[in-house]
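With one protein chain removed, the remaining protein chains of the complex are shown where they sit.
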Amino acid sequence: MSLTLDICRTLADAALATGREKGMKPLGVVIVDARGAVRLTLVEDGNAPLRADIAHGKAFGCVMVGVGGRALERMAKDRPHFVTALGGLTKDRIAPVPGGVLIRDAAGAVLGAVGISGDSSDNDEVCALAGIAAVGLKADTGA
Amino acid sequence: MSLTLDICRTLADAALATGREKGMKPLGVVIVDARGAVRLTLVEDGNAPLRADIAHGKAFGCVMVGVGGRALERMAKDRPHFVTALGGLTKDRIAPVPGGVLIRDAAGAVLGAVGISGDSSDNDEVCALAGIAAVGLKADTGA
Amino acid sequence: MSLTLDICRTLADAALATGREKGMKPLGVVIVDARGAVRLTLVEDGNAPLRADIAHGKAFGCVMVGVGGRALERMAKDRPHFVTALGGLTKDRIAPVPGGVLIRDAAGAVLGAVGISGDSSDNDEVCALAGIAAVGLKADTGA
Partner (left out) sequence: MSLTLDICRTLADAALATGREKGMKPLGVVIVDARGAVRLTLVEDGNAPLRADIAHGKAFGCVMVGVGGRALERMAKDRPHFVTALGGLTKDRIAPVPGGVLIRDAAGAVLGAVGISGDSSDNDEVCALAGIAAVGLKADTGA
């Protein structure tokens, strides 16, 4: 199974709808596939210019390292020199914080990751989980 | 007037629909606003990993330099050292070829740009123009 | 409303006049617009070579992340791995300290930011606030 554009659209729409229902700040969502290639970006009105880059950094970091955003944040706190190195290896394209969530199939294989940014990292993650649930796939936050 | 996410969605959907109608190869579309910030990325199934980056390079280059992709390509042919320098100034994020089209309002102000990649550059541009027409804005290919 | 060069000149002159009145060290001031594009830089005589870059890092960081310099500094203290990531995402062009102040219009929309460097960060900020007051716009220090 692979992450089709149709799946990405449904996932992202559900994630953004959750943010609107809960009255969150304007969000940006990025979905990368198992290769780390961007398949979808949607940035709501009223965001700062860096929004898409932060959301990308969350999703891209998860796929490239193979863990969820909470695991990346633990690594950043416990072994900052290692996450600094991961940043260097990826040309500084990783954001090691919650709001990046791996997308796995029923067997656990990584299909990609979604990254959301705009509200608190915890709220960003709530939206990511709602999106992944909407397409019937498994979320891995790294918690 | 500014480029809302709703406008971006309508523009991109019309561009991708054009590609499907004409039997083009799978496409990637990126829309950046007047700040050069990504607002939308959609990459159809079956693309190479670099597709979103190429489409981004087309759109981003148009906004940052303030001209359409055909003007950038002419510059690259006539003054390659200058376009190499533009690449350096933007950390190599410019793709100076057709398929990048400025989006202008009725008064001519730049609202952003769309970049499409996947088929020939000429076909990519056809889809960009269809998208911009669908939202009633003015296209500037740099021709 | 947008940040014209005339507004930038008046803002910067008032900021530098404040530094002179208060006997501060030589200052550098940078103003970026809502796109993150530099509109004005003025560096007084007697500064170290990096002065303009520091002032730019303050202003640019505010606009790209959408918060004032004091908010960036809090983030840097509370979540250093996140601000390190923001640095990476912007190619290390952010200086997350006071002296960077968002410029908002009456409705709260971000028009740009001013960054000042040269004296203490608190004094730098005093000059930024004087400059923004001189053009009748709203300052957001992130406090």
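Observations on the structure shown:
Letters A, B and C mark the chains in the order given here, with residues in each chain numbered from 1 onward.
Methods note: a contact is a pair of C-beta atoms (placed from the backbone, for glycine too) under 8 Å apart; a residue touches a chain by one contact, two chains touch by 3 or more.
Quick caveat, the model's predicted, so the values are computed rather than measured.
Though it is not drawn, the left-out chain touches B, C in the full complex. Only one of the listed residues, C:Arg39, C:Lys58, C:Arg79 or C:Arg104, touches the absent chain: C:Arg39. In the full complex, chain C touches the hidden chain at residues 2, 4-5, 9, 30, 35-45, 47, 49-53.
Residue positions on chain B in contact with the hidden chain: 35-36, 63-67, 79-82, 84-92, 110, in rising order.
Assume only the chains that are shown with their structure count from here on.
Taking only C-alpha atoms, you rotate chain A by 85 degrees to land it on chain C; that is to the nearest 5. Taking each chain's centre as the average of its CA atoms, chain A and chain B sit 25 Å apart.
Averaged C-alpha coordinates put the centre of chain B at 32 Å from the centre of chain C. Multi-chain contact residues of chain A (touching two or more other chains): 47, 49-50, 53.
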